[in-house]
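Heads up, one of the protein chains got dropped from this complex, but the rest are sitting where they should.
Our next item is subunit A:
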């Protein structure tokens, strides 16, 4: 990704306090122009607070936010060239769909004719032209969602803020809206800032993701980077499924660390900065990066017994008890092409790992 691309939003040392409670503890991040950027975290992590500060609904206790180089300071919401898609849509109940979508344009002083025409275009973009004269209450949840999207896009904001817009939709609709949103972002070239607590949603749609927890930024990076190289325990645990366990580092040399876990099983993985021999640290092992084979275990693999096999549909998860050690979950694709064997509970197996499957984490 080009680094010289224009910066859309620059958050510098932003702090948000409600009384003595700090909702945001000094966050700095930059969001690039024309980027699909996601703020991801559990509820109460401060992601919505940050979004509302960008929109202007919350003021910044300390620090500053810049929009294309311009400080937003105390600029009221109605003077900021950003628009929001609200969690529960917040459509105006007494206006019809076209009036809702045209509202922003009208407020910007566009002529009635132009407002109508551009609102019509926005409705076309979300395939709702035939519902222009309906009231919001006459639409389904998914349709209301798209009206809210059209309404926020119609004034052509520089940045579009989306506050968990898909959380009220059922799974199938949510999946198709994810694709549609991604598509709309590409088509319009508008910078999207998307807030969600759904890690899968974040991975699916985002160019870059900021993982937040307890008012702090945990990690910022592309989806693959965050999933495959989580920086700390929180990120590894929050994004995707993982086998998280404590290990003791025995030896560090040549960028590799040799560790052992409960039961004396030892394994080698990439070292991370600041980890020395003797340290107790956390290790993350993604279940899909592990595979099972029949015993006797080859060198480097871990011997254990199958406790349970779980059929998930796309995948098969096998829970394995290591001899005198922790429990592992191993996932293999439910496909006849793969050579993954399905083992029965009670069978002795060896847990093998792909290179790079094990990662040491900072706390």
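Definition applied: a contact is a pair of C-beta atoms (placed from the backbone, for glycine too) under 8 Å apart; a residue touches a chain by one contact, two chains touch by 3 or more; residues count from 1.
The definition used in the following text is that contacts and distances are computed from a predicted model.
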Out of "TerD family protein", "ABC transporter permease", "RagB/SusD family nutrient uptake outer membrane protein" or "ATP synthase subunit a", what name does the UniProt record list for the absent chain? "ABC transporter permease"
Could you tell me which of A:47, A:118 or A:151 touches the chain that is not displayed? A:151
Just to verify: which one of A:93, A:189 or A:313 makes contact with the chain not shown? A:93
Out of A:46, A:104 or A:326, which residue would touch the omitted chain in the full complex? A:104
For the chain left out of this view, which of A:84, A:219, A:243 or A:332 touches it? A:84
Residues of subunit A in contact with the chain not shown: 55-57, 76-79, 82-84, 86, 88, 90-94, 103-104, 107-108, 135, 151-152, 155
